[in-house]
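Note sheet for the following structure.
A single protein chain has been omitted; all remaining protein chains appear in their positions.
Order as written gives the chain letters A, B and C; numbering starts at 1 within each chain.
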Amino acid sequence: PHTSWTDVICEGPDKNRPKLVFVNRSLTLENIKCYGFDMDYTLAVYKSPEYESLGFELLRDRLVSMGYPHEVLGYMYDPTFPTRGLVYDTTYGNLLKIDSNGNILVCTHGFEYLRGSVADCYCSVDEYYPNKFIQRDDTNRFYVLNTLFNLPETYLYACLVDFFTKSSRYKNCMKGFKHGDLFMSHRSMFQDIRDAMDYLHDTGTLKERTLKNLDKYVIKDPRLPVLLSRIKEVAKVFLATNSDFNYTEKWLVTNPKKLWRSYFDLVVVDTKKPLFFAGGTVLRQVDTDTGKLRIGTYTGNLQHGTVYSGGSSDIVCDLLDVRGKDILYVGDHIFGDILKSKKRQGWKTFLVVPELVKELHVWADKASMFEELKHLDIFLAELYQHLDSGSQECPDISAIQNRIKMVTYGMDLCYGKMGSLLRCGSTKTLFASQLLRYADIYSTTCLNLLNYPFSYLFRAPLVLLPHEAAVESQTKEQITELSEHVLKTSSIKV
Amino acid sequence: PHTSWTDVICEGPDKNRPKLVFVNRSLTLENIKCYGFDMDYTLAVYKSPEYESLGFELLRDRLVSMGYPHEVLGYMYDPTFPTRGLVYDTTYGNLLKIDSNGNILVCTHGFEYLRGSVADCYCSVDEYYPNKFIQRDDTNRFYVLNTLFNLPETYLYACLVDFFTKSSRYKNCMKGFKHGDLFMSHRSMFQDIRDAMDYLHDTGTLKERTLKNLDKYVIKDPRLPVLLSRIKEVAKVFLATNSDFNYTEKWLVTNPKKLWRSYFDLVVVDTKKPLFFAGGTVLRQVDTDTGKLRIGTYTGNLQHGTVYSGGSSDIVCDLLDVRGKDILYVGDHIFGDILKSKKRQGWKTFLVVPELVKELHVWADKASMFEELKHLDIFLAELYQHLDSGSQECPDISAIQNRIKMVTYGMDLCYGKMGSLLRCGSTKTLFASQLLRYADIYSTTCLNLLNYPFSYLFRAPLVLLPHEAAVESQTKEQITELSEHVLKTSSIKV
Amino acid sequence: PHTSWTDVICEGPDKNRPKLVFVNRSLTLENIKCYGFDMDYTLAVYKSPEYESLGFELLRDRLVSMGYPHEVLGYMYDPTFPTRGLVYDTTYGNLLKIDSNGNILVCTHGFEYLRGSVADCYCSVDEYYPNKFIQRDDTNRFYVLNTLFNLPETYLYACLVDFFTKSSRYKNCMKGFKHGDLFMSHRSMFQDIRDAMDYLHDTGTLKERTLKNLDKYVIKDPRLPVLLSRIKEVAKVFLATNSDFNYTEKWLVTNPKKLWRSYFDLVVVDTKKPLFFAGGTVLRQVDTDTGKLRIGTYTGNLQHGTVYSGGSSDIVCDLLDVRGKDILYVGDHIFGDILKSKKRQGWKTFLVVPELVKELHVWADKASMFEELKHLDIFLAELYQHLDSGSQECPDISAIQNRIKMVTYGMDLCYGKMGSLLRCGSTKTLFASQLLRYADIYSTTCLNLLNYPFSYLFRAPLVLLPHEAAVESQTKEQITELSEHVLKTSSIKV
Partner (left out) sequence: PHTSWTDVICEGPDKNRPKLVFVNRSLTLENIKCYGFDMDYTLAVYKSPEYESLGFELLRDRLVSMGYPHEVLGYMYDPTFPTRGLVYDTTYGNLLKIDSNGNILVCTHGFEYLRGSVADCYCSVDEYYPNKFIQRDDTNRFYVLNTLFNLPETYLYACLVDFFTKSSRYKNCMKGFKHGDLFMSHRSMFQDIRDAMDYLHDTGTLKERTLKNLDKYVIKDPRLPVLLSRIKEVAKVFLATNSDFNYTEKWLVTNPKKLWRSYFDLVVVDTKKPLFFAGGTVLRQVDTDTGKLRIGTYTGNLQHGTVYSGGSSDIVCDLLDVRGKDILYVGDHIFGDILKSKKRQGWKTFLVVPELVKELHVWADKASMFEELKHLDIFLAELYQHLDSGSQECPDISAIQNRIKMVTYGMDLCYGKMGSLLRCGSTKTLFASQLLRYADIYSTTCLNLLNYPFSYLFRAPLVLLPHEAAVESQTKEQITELSEHVLKTSSIKV
């Protein structure tokens, strides 16, 4: 019988885990002299949605303890709602899905989807964004929820807007909610959630709860030590994490067979990425017995098993005696790990995208929907065949356009309530653009490197530019039709 | 008999002119309420290479009159050398072709191509750029030669480096050339050429010479008034040019049948793009009899045939009563016209790329070379089929890699000495990345809009992400092979 | 018998406390509609040097617990060493006393004073600063120790440099100290002390210790409630402090007779000055029972006794319905309180300078030294009387110059080891320049406002410009002499 796509790239006990590494830019693995790893969500993988739920609940409870109404406790994390990479508009409290140019693809207010020009209320996208466009540079107003750590927060923004919108005690305004003399601005709620988030991280509350129940929240994969050991035989290996030493130490104890530090030539904690890829900070040695920083800066040769704090990407290159282009850095943070290491230092980059498991499944399952989109396209093209700029005739395409919208929306829903991480119909998200631009290769997990020899040459698919594709991908028939169309319409009388 | 591709998209008397408009992002022409045009190289098209030669000679002569050696007069413009979008390194005097991340694709010093690690002299890319990478943000050091106006200048940088390198009077140094007490730094030569360029523009020397011999330098196309007339029937039209009124007036007299201003609802000169798309300047009325600015600012309703100076994109929207997303702006400057109008204002954009004529021809002619590249890829993939990260075996791929390099280089040369504007083998240039990112549609000329009805729906080709393509584009056989490969290699013993 | 100056401006039980408010710019108290106060060191006054000693010890102990050698515990706070307003050079570890233009007046390395061109070692000012000048704008390198809270830190910088310089285990380098593979850079020690400082504040360690022993560390002055009550009768009063609510609450319990909040029309905590005077933050209400922030923003009318958190100076003006020029703001922080409120908002300013007690005493006591400086000046002037630019004669003034240096140094030592807060001989410090420029009035304590009626007109002394003084202050005799000098010397033969 026919093998489905999931059978092709997965197998055995973990049937749901795709095995491939995908390539945006060709990369000769043989030339890589050094592998670097981020820790959280890269080596230390959290169980989803358990971990997000934990984060959400801690965050929600913190807000209530800060004075938010007790009704908010009623909200539970819904993993089908948030998608990574959304943008929060701190002025209007909307969650936006945008493309790389700032065009708005999806806009929600609470759990309500806002549509184009709806005349009856101010709850239309037009009312908020008449140009359906935001100036993404205005980082004071727009906050990009880039990381997997942001997912609980993303959902909580929606919950709060939902609660206050529906609560009869509060009056809805454009910039927030009013209750007597009290004004709950979206900006102040944003600040409260950000503060609560910082509180959870600074006090270690989230980490503490995670460590208490490691089995529930963390995936232990016996293949990780295998991967690190194999890499260490052929290249240098380092860890560069923003986490502190104690958390790093505790987490990596999950691989008890061998002292975890022995897998790395260099371990750097407290890296303060993205600052790490620019000026960086002072490099300190960590006393691995006490977890405290040693005073002064270590200046001798690299000693195996030593742990450092701070530093910069330049210092890492010096200590390991490698150049940026010889490093493959593996991380999950599109901005802090991938964009910055690529743009500032010219490192090779491997983005870990756990959501790909789902993205690939939906894509394979819903191939027919995408096929339909393609056919609708060809059908549309044919309608205009005999027309040019002088034509008065105007084909009625509203039915096709509606169908395209319906199919697109249908595809979106297969991914979750905010749609795919990477696209909205045929349009790519900001996240997808950054993935294409800054990640040389990407996969669901770094463990998939196990499936390739260290001499492998990852070759990027030859993506054609539209004009090249116009030549290349047309079948003879299509070319002939097109030819006829153009011949007919280009005889302009001046 | 079979029609070749060039027959398909061209025809009749101007066989060499491709007719299509290409699409990066879907665009419903029916929704466009306003068309905006840049003038130079968009409406006013210059003959190539005659116009570039003129620019080069004026520039070269100016330098000699500034004190550069008379031998420099011996250089003539070679249209096969420069490609638009190169980056000049003012520190080392190299011309660089880079990708969007700053990786160096081609590097020339004078007319000499620099290669990777060559041990015998300092003329290797490694010596200059050990990481084969530049920090593109360092605009103080790296100057992007973005526009068609930059082509003569691009070639002159190469000429000067060539001259001084070969001259026995000068000693070669990393940062310039030495002759007795005199040091010709690359930076000072860069400054001299930029100053000479400004001189040509500020004094109007170039424009004067152009106007004197319009037939030689400017393409008159009778279809332009047709296009503008047709557009004006269905939408608003404006012109926004950085040129001053007098030059605009003189140039557009080339269409004598009708007062050119009557084709536009609004004409704005001295726009100072890209500033025009940010804060802009004060809007003034131009006295069309004298060409002088009127004092004060006009505040009444839009009057037909009035010419304005300065202003901003916001003012244009106000005067014409349109929103950014309803405007299609047609221009040739990737940064000043396209990137800025898109990123800051959310306008729809149409990039004019005259080089596409050649790009398309080469692409169609050399289809076989690209096919070979694809086959080499598949061949490479097969070599690694039975291997994973545990394999000791390392296939010898040097022969294939050499062949890939040769084919890539061969393709490059078909475009010109610095290769294609858009790619280097399978890698896209910075220019191509910006074209993909910021131009909704693009074509060789804006006249190609004539070939489409105003109700047209430009639909972007459905470009798949690599992981989607992995599912989609594989034939069943390839999938099966891949499946076998992965199945074999993923049985890891821990 | 003759009353000394200290008798004049002090009296009774607190003989040592000067009573006057000094005036830099005229100020009509009658026009002031609103008085604002900072808390720490303005209303809440700490006992010196007890409080600085406490800070020093906590800081020192923290460093040792971070890994600094135990010998450091041997250092005790010496109140005669540090002066406020010094600049720490994080590159070389020097403490610098500078004037407003960045000229170096005093330079110490540890406890050692560095002098001009000394040939035998690198410990001369010239070696570090060949131009005896620093670019003060380089805030990444130079850290200004502006506040009274910085005093313990200032002393600790000197202690660490002293310790490592003298320790035989460490080798002295320009940028730090070396011990085996360990390099103690001045920059890393600076970072350590700053981190320790933040630790003391963030964890509340210092505040906790202060509250435990209020009598030891805090001055209770029964005149404070009198002042606040009297002001409240004639104007609005607010408190704007960077401290949090709990500390503010606890500290102000020291005035138990009345609920402290009732003295103020408006209390704002967590102000984040200097940000408070620019954009500010969201204004929140504080729940005075729990100390927690209320959610949302209060928008109603000002309610007496309400405590707010955050906000901005603009919000304060709105809530109290006053304009910037009608506010007199009293604070001790030259940058965060005085410079910013003056420069950004045009507020009237009152700088509290506790050190003035000592400055005034020394000045009065050492009047004879200053008199000697003046006489030396007149003596110098006479030496040049008969000379002009054509003269070959060159008076030997080295003896006088030496005497001037000795007297200056002698005066300096009367103030403390780093000299006066405000001057070095006849040169004013950066701090003095800022005091003159940004503080309208200043005094040792805000309580001195008690000595003036609320209708008072503080008139600035009429400070003459040098050319005005040349006319004004010369006695007839001096003018005559000068006249003769100029007459004699200005008959130039051309």
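Criterion: a residue touches a chain if its C-beta (ideal position, glycine included) is under 8 Å from a C-beta of that chain, and two chains touch if they have at least 3 such contacts.
Computed from a predicted structure; not experimentally measured.
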Among shown chains, those touching the left-out chain: B, C
Listed residues C:Phe264, C:Tyr329, C:Phe350 or C:Trp363, member touching the removed chain: C:Trp363
Hidden-chain contact residue, picked from the options C:Arg115, C:His201, C:Lys216 or C:Arg230: C:Arg230
Which of C:Gly324, C:Pro354 or C:Gly416 contacts the chain that the document leaves out: C:Gly324
Absent chain, residues of chain B that touch it: 66-68, 176, 178-185, 187-189, 191-192, 281-282, 284, 287, 292-300
Touch list for chain C against the chain that is not drawn: 3, 5, 7-9, 11-12, 18-20, 22-26, 30, 100-103, 130-133, 135, 137, 222-223, 225-227, 230, 323-325, 342-346, 356, 359-360, 363-364, 367, 370, 373-374, 377, 380-381, 384, 387-391, 393-395, 397, 422-423, 426-428, 432-433, 435-438, 442, 449-457, 459-463, 465-473, 479-480, 482-483, 486-487, 489-492, 494
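One rule holds in what follows: only the chains that are shown with their structure count from here on.
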Innermost chain, where centres are averages of C-alpha coordinates: A
Distance from the mean Cα position of chain C to that of chain A, given in whole angstrom: 49
